[in-house]
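Just below is one structure, and these are the notes that go with it.
Missing here is one protein chain; the remaining ones are kept as they sit in the complex.
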Amino acid sequence: MEEGFNAYRQSLESEEQSIKSTQSVVEQAIAWFRAHSMFVLAYGTGCGAIEMPPTFTSRYDIERLGVVGVATPRQADILIVSGYCSPKTLKRVIRSYEQMSDPKYIIGLGSCTINGGMYWDSYNTIKKLDDFLPVDMYVNGCMPRPEALIEGFVKLQEKIRLNSSEAGYIKYRDNYAHYRANQERLFGAQVAPSYEENFAGMN
Amino acid sequence: MLHFEATLLGHLFFGLSLLVIVALLRKNDGLWHLLLLGSLGIIFYASSLVTLFIGWEMMGWSGYFILSKTARVSTLQRYILFNLGGAFALLGAIALLFSFMGSMMLCDIDLTLLPVWALHSVSALVLIAVFVKSGIIGAHDWVVDSYQEASPLFSAVLSAILSKAGIYLFIVLLLKQPHDERVLFELMAWLGAITSVVATFKAISQDEIKRLLAYSSIAQLGYIITALSLMQAYALEAALYHTVIHTLVKLLLFVNVAAIMAITGKERFSELGGLLYRVPLLFVLLVIGIIALAGMPLLGGFNGKFLLYTALLEEKRALLLATVMFSSASAFLYCYKLVYGIYLGQRPHDESPLHVSPKSYYIPQLLSAALLILLGFLPALPTPLFSAIGVEAGFSALEFTKPSILNSPFGSFNGAVLMSAFGVVFVLILGLLQRVHSKAKAAQNAQDISYCGEVPKAGVNLHFGYGMGHELGRIGFIAFILRRQSRRFWDYLNLIVGDLSILLRSLYALGTQHILLLSLLGFTLLLLGGL
Partner (left out) sequence: MVLIDCFLMLLLAYGFGFLYYGLYRNLSARVHGRFGPSLAQSFFDSVKLFVKEQSTTFGWMFYAGPIIMATGAVLNVLFIPFINHGDSLQGLSSSANLIVVLYLMVLGPLGNALGVGSNGNPFGVMGITRGLTRLIALELPFYLAVIGVMIDAGSADFSAIFEAQSQEMNLLKHPLLFMAAFISFLGFMGKSPFDVVGAPQEVYSGPATEFSGKFFALLLSQSAMFSFAKLLLMVNLFLGGADDLGDLVLKTFVLFVAATFIGSVYARFSTIQSVEFLMRIPTLLGIVGLALL
């Protein structure tokens, strides 16, 4: 048995190969295109958002990976939630996420999205984004450097290429009742209109 | 003693009037409409100047009676004043012509026999009558209000037919001009072009649908006037073609708007919106209308414009052409406002129940839409007729190969190829889009729009209908145009006439001896003059 970084990497790749072998060529091609063209709706919710501009501009130039920013959720594939979310913001984040077309993914940027980060005892931010929306990729750090974000994108790219059923939007669709219950608990009467019927039409 | 003669030109114009009036005939005011039709018949088939004038007067009056049912008094006064002014100008022209020709028959008119000053004055007088009837800018004051206040169906008649009487008058009386005296027509060409620009911008800034359509009528007549002023075979074809198209388009649009008013009871863009899926057929008809109005290819509306452009190119009138094309590009804005304000966007919140529109509204619209599509497919279909009319007027015959190919000295195009290419490509792309993997998911409701993560609340105005075109007011030269109002000029004139009459009245207020003195003075002057 080999040891070290390369061995670990190879073991991951063999796993990837085994998933891939179950897919048809067309599915693989589609997944490849999806992985190489990612339209991002960058939602600057928290202070971590300050690291996104350098990621997109000359210094780090993430457009090399096929990542571009778009303005409306209708065209976006990836939603970046960059940091802490107050309930007021979260409502808009959820609405935007629901208006995106499948397949769609969420990147949670910064520790705040994982467990509340340095806002863990705040009375006005949510602790765990995953309770309300399915997060596909966390980038931790407070705040994460652009390199970390790029790393996150690369990892997400791999995930998209695997085309697995673990993807967040499928989880959200299948467990909508769970997410909706959490949302209702947080927002009470002010919760946005439900999108359940839309999902019903999809399966 | 009425004299009549059947000419092709008369047939064309009367045919159009017949089409419009019969399509719009209703039981309650049918009589007046028939009287109007009769007076139009007198005009279009008159062979003597007297007959023409009688018809002209009758047309004015019968229009007045129909209008008087709905319009305000001030509007009526303006209508009658302007039309009387035009008629008097026509009468003056007829008197002058008679004094030189010694005959009242149209066929005896030979403008080359007139001395230059008489030629100019006859042309100027006739042009005044023409301009008033077609509402060229400056004399358009009566047009907009009358169109707005007339019953919806009568505004269709006003716009589609009555405004064309001026065009007929011009063709009959002035087309055979001696070609070296052109100053007046130069002026006319520019007046037409400027009218179209100004009226287009005015149209964009209107909130009432019928006012928008009224201004658009004025703009379209501007093109026709410009085309006529060129006095050339293809320009005449352009003018006639555009007349036909404009009649059809305005019939369609006004009846469409009338139907919308019958359904909703509203007549402002700011109160309408979002009717697309309630009355889809009306929407489709209106779209056909505006495509033709904007002069886009595929439908008949393009043909008249194409001929006008090529005629202007042939005359090398580059700046005039640029002005006309500019106004026609600006027209897209009001065309879009028309369809967006009524049918697209969101329904207003104070939604009142919709009535069912009478079926009879659909017939004229379907008819003219079918004709517009036919003319798009076979653009040269009416060319032989226009060519014959041109020959009657003394021009050379037009080039004609196939009904589907519209010829002009500056190039030709094939309507059938255009239309079928569009159809084939559209179907192919539609098929492609339906095939692809992606599923179309219907939006939940009208509030399901991407609105910066918000759910728009009831009461937020999402309809951009009457905001459209406001931006234009901030652009220097357009704001300048929008600020001008011919009403001010007429009000000023009114003031001066009032002052003058006060002066005149002061004469009567003088003492008896002064009046005696004055009349003595006048008598002496007369005597001296006689000697």
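So that you can tell them apart, the chains are marked A and B in the order they are listed, and the count of residues begins at 1 in each.
Here is the rule we go by: contacts are C-beta pairs under 8 Å (C-beta built on N, C-alpha and C of every residue); 3 or more make two chains touch, one makes a residue touch a chain.
These numbers were taken from a predicted model, which means no experiment stands behind them.
Based on the whole complex, identify which of A:Ser37, A:Asn124 or A:Ser164 touches the chain you can't see.
Final answer for the missing-chain contact: A:Ser37.
Among B:Ala440, B:Leu504 or B:Leu528, exactly one should touch the missing chain; which is it?
In the complete complex, the chain left out is touched by residue B:Ala440.
From the list B:Ala421, B:Leu495, B:Leu510 or B:Leu525, pick the residue that touches the absent chain.
B:Ala421
Have a look at B:Tyr64, B:Phe100 or B:Tyr451 and name the one touching the chain we're not showing.
Considering the complete complex, B:Tyr451 is the one touching the chain left out.
Please identify, in ascending order, the residues of subunit B that touch the omitted chain?
Counting over the whole complex, subunit B touches the hidden chain at residues 274, 276-277, 283, 287, 291, 294-298, 302, 305-306, 309-310, 313, 316, 318-319, 321-322, 325-326, 329-330, 332-333, 335-336, 339-340, 343-346, 405, 410-414, 417-418, 421-422, 425-426, 429-430, 433, 436-443, 446, 449-452, 462-464, 468-469, 471-472, 474-477.
For the chain that got dropped from the picture, name the residues of subunit A it touches.
For subunit A, the residues touching the absent chain are 30, 33-34, 36-37, 39, 57-58, 61, 63-66, 68-72, 74-75, 77, 99-103, 202.
As a convention for this text, only the chains that are shown with their structure count from here on.
Just the number, please: Cα centre separation of subunit A and subunit B in whole Å.
Computed from C-alpha means, the inter-chain centre distance equals 59 Å.
Tell me, which parts of subunit A touch subunit B in their complex?
So the residues of subunit A touching subunit B come out as 30, 72-74, 91-93, 95-96, 99, 101, 192-193, 195, 197-198, 201-202.
Please give the residue numbers of subunit B that touch subunit A in the complex, ascending.
The touching residues are 437, 439, 441-442, 444, 447-448, 450, 452-455.
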